[in-house]
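For reference, the structure discussed in these notes is given below.
One protein chain is absent from this view; the other protein chains keep their places.
Right, chain A next:
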Amino acid sequence: MAYVVPRPNLTWKEKIYLPSIVAGLAITIKHLKRMLKGETKVVMQYPEEKWDAHMPEHYRGAPTLVKDEHDRERCVACQLCEFICPPRAITITPEEIPAESKFAKVEKRPKEFEIDMIRCIYCGLCEEVCPEQAIFLRKDYAITGTTRAEMKHDKAKLYELGGVMKGLVHKWNPKK
């Protein structure tokens, strides 16, 4: 339904614009003064200077794999992240944990875990879907490389970026 917007009734001060222009100029001159005095810093010298310390807790950087406090790979290669990943960046090859390993009762682990960082869109669905709390988006954001192969993070690289996460899932720990 048509609706007529009422035209505002402007005063003569508003009609001639000049007071607003003066007010705007005053703000500009205030900033100019602060610049000249060195009180405002506009440019950050990236990458020598970084904003990392100010990044929020929920920041979603590169996905990584983590180990638990017993140095066990948390990932059991259930491939749910591979399934959920919208750009299909994740490729997992599962394998059985050999009987002689001290984690043999976990039975399954990834033989190879590859995330193609050219494909990754940092959506965080892998972290959300993981039933073992093994994959986390950490704060690394500057993922660069000179070749496509270099941009594929393999298992070793993912654990290097991820490190150790204590607590979380306890189901594989021995009962007290």
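Please note the rule applied: contacts are C-beta pairs under 8 Å (C-beta built on N, C-alpha and C of every residue); 3 or more make two chains touch, one makes a residue touch a chain; residues count from 1.
One rule holds in what follows: contacts and distances are computed from a predicted model.
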Among "Phosphate transport system permease protein", "Dimethyl sulfoxide reductase anchor subunit", "Molybdopterin oxidoreductase" or "PqqA peptide cyclase", UniProt-listed name of the chain not shown: "Molybdopterin oxidoreductase"
Touch criterion as defined above, residue of A:V76, A:L137 or A:L158 at the omitted chain: A:V76
Option from A:P19, A:P86 or A:P131 whose C-beta touches the chain left out: A:P131
Option from A:E107, A:E128 or A:D154 whose C-beta touches the chain left out: A:E107
Selected residue (touches chain absent from view) among A:R7, A:K37, A:H54 or A:K171: A:K171
Residue ranges of chain A at the interface with the undisplayed chain: 76-80, 82-83, 94-96, 105-108, 131-132, 171, 175
